[in-house]
Every structure is written in C-alpha cells, then in structure tokens.
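Other chains dropped; remaining ones untouched in position.
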Amino acid sequence: MVEVSQMIDSDVFLAFSTYATIVVLKMLLLGPMTGYYRMTRKAFSNLEDTTIHGRNEEDKKKFLRTDPDVERVRRCHQNDLENIVPFVVIGLLYALSGPALSTALLHFRVFVGSRFLHTHTVAYLLPLPQPCRGASWIVGMLTTFSMGYQLLSTSLVL
Amino acid sequence: MVEVSQMIDSDVFLAFSTYATIVVLKMLLLGPMTGYYRMTRKAFSNLEDTTIHGRNEEDKKKFLRTDPDVERVRRCHQNDLENIVPFVVIGLLYALSGPALSTALLHFRVFVGSRFLHTHTVAYLLPLPQPCRGASWIVGMLTTFSMGYQLLSTSLVL
C-alpha cells in the first residue's frame, strides 16, 4: 500500500498546496471583513443581528439596509469565489498532471498575486485607478485558462 | 503503476472523504429548499418561472419579487459556499499532508457540526437566539484556519 503522505513530496504539489492555501485563506478572511463593515456601517440583513444597536422593533428595522461599502466587500467576495474556485480545481488537476516546476510556479504566483492586487484595489487600500481592478481580474482568469488549456492538451479523455 | 483506488485506503483520507461528502450534499440541498420557498411564497426571479401561478403577463409580473424567507435561505446558501469551499480545499490538502487521525477527525467533526448548527439556526428549526448563528460561523472558520496554519507550517514552498 502506498502512503498518501508521500504524495505531498512532489515539489509541484507542495507548491500548489502552499499557494492554494494562502489564496483560499485570503478569500475566507473577506467573511469577517464583511462582518466588520456591517457593524461599523450598521447595515444588516437579518433582524436578529441588530439587537445590540436597536432597542425596540421599529428601531431595529431601520438597520435592515444595504450600504455601499458592505456591498463592495460582498462583490469582492463573490468575485473571489467565481475566480478562486476554478483556479483551485484546475490548479490541482494541473499539479497532478506533472508539469515543469518552473512553469507551474509561474502560474501559481501570477494568479495569487493578481488576486491580492484585486482585493487591494477593491478595498481602496492602494490608490490605483480602475483599469487595475479589471486588469488583475483578467490576468488571474488568463492564468486559469492557460492551465486548463495545458491540462486538456496533455490528457483528454471524453 | 500505482492504483489510484489504493489512495483511499488511508484512514484520514477516508474520513475527509466522508465528512466532505456529507457537508457538500447538505449545501446542495439548499438549492431545492430555495425552490420550495419560492413556490410556497410565490416569489420568483425569472418571468418564465411564474407560468403556473399567473395567467396573463400582468398577473405574472407581480410574482417577480423578493421575499424575506427566500432571501434568508439564499444568504444561508451563500454563507455555505463561502465557508464550505475553503474547508474542502484546505481539508483535502491537510488530509494529504499526513496528520494524526485523531486531530484530523476532531477538525472535520467540529467543522461539519458547526455548519449543520448554522443551517438550523438560519432556518429557525432550532429555537436558539442570535449569538448561536454567529458563533457556529466563527467556529467553522477557526477550524479551517487551524488546518491551514498546520498545512503551511509543515510544508511551505513559495
């Protein structure tokens, strides 16, 4: 019997494991970030969440509203889900298809870099104008397509 | 050549496989649940879905509305996606990194338990006040962060 733990000795797999973990944890952190914005902007979706801010029923209901900053973080979270999930799936299969370490590292680094840039431009943390958010989104997507293309061209079973 | 089917002989991998399947099927069931609420509350998003409730065009359009209960289930589904996807990705890599079975089982059980509790509080199935939904969300997230931390501390290739 083969030890599963040996599988992780492959350098490409280890690299994928590291970058995937980092980018997925980054995505997960947008959850508490939404919560933080909901608390400071006092904009909630569920009536029972407003208890600490309002006392009576009428007071509470006015906190059931949308806020531009909360929606901005939520769209960022959604964009992360839509782009990081394909990266993780295709990246895992790509890492298992035995690519060259340098090519694989290039793909992983460009993707993770583009997603961190995307989040920073969304959060206005970096003073970069609009083309930056769009460009980082497109670069990340092209990386995933590139891996998908190599995966399908090396091993296609229909 | 190594048989892939042998990979699943590892106890940790088998445990991950079981818990991941259960929690993902639970998430998938929220789809039909949204459909059920849409039918009973008569609140739809697409004009062609309202055919069985309304006869003429004007009659149909009034069913294109949002309903608090439908939105509640949809937010639960979204929260599941945002939390279960990171668990599955990091949990899979964690299971392959060769952790102790008891530690791994603890992580998987706490996470799956917290997500079931979260869904139950969302659906008002259990008469628990608000801190419960928030707490189950945070406990699940901490479990994923704990696995991610152990993963990065044992094998980091940048």
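Per-chain residue numbering starts at 1, and chain names A and B are given in the order in which the chains are listed.
Definition applied: a residue touches a chain if its C-beta (ideal position, glycine included) is under 8 Å from a C-beta of that chain, and two chains touch if they have at least 3 such contacts.
In this text, all values refer to a predicted model and were calculated from it rather than measured experimentally.
J.: Because only 2 copies sit in place here, please give the count for the whole complex.
T.: Spelled out: 2 chains shown, and the full complex contains 3 copies.
The criterion applied here is as follows: only the chains that are shown with their structure count from here on.
J.: Suppose each chain is reduced to the average of its Cα coordinates; what separation in Å results between subunit A and subunit B?
T.: That pair's centroid distance is 17 Å.
J.: Given the complex with subunit A, which residues does subunit B contribute to the contact?
T.: My answer: residues 2, 6-7, 9-10, 12-13, 71-72, 75, 81-83, 85-86, 89-90, 93, 95-98, 129-130, 133-134, 137, 141, 144-145, 148, 151-152, 155-158.
J.: Quick one: in the complex, what on subunit A touches subunit B?
T.: Subunit A reaches subunit B through residues 1-5, 7-8, 11, 14-15, 17-22, 24-25, 27-28, 30-32, 45-46, 48-49, 51, 77, 81, 85, 88.
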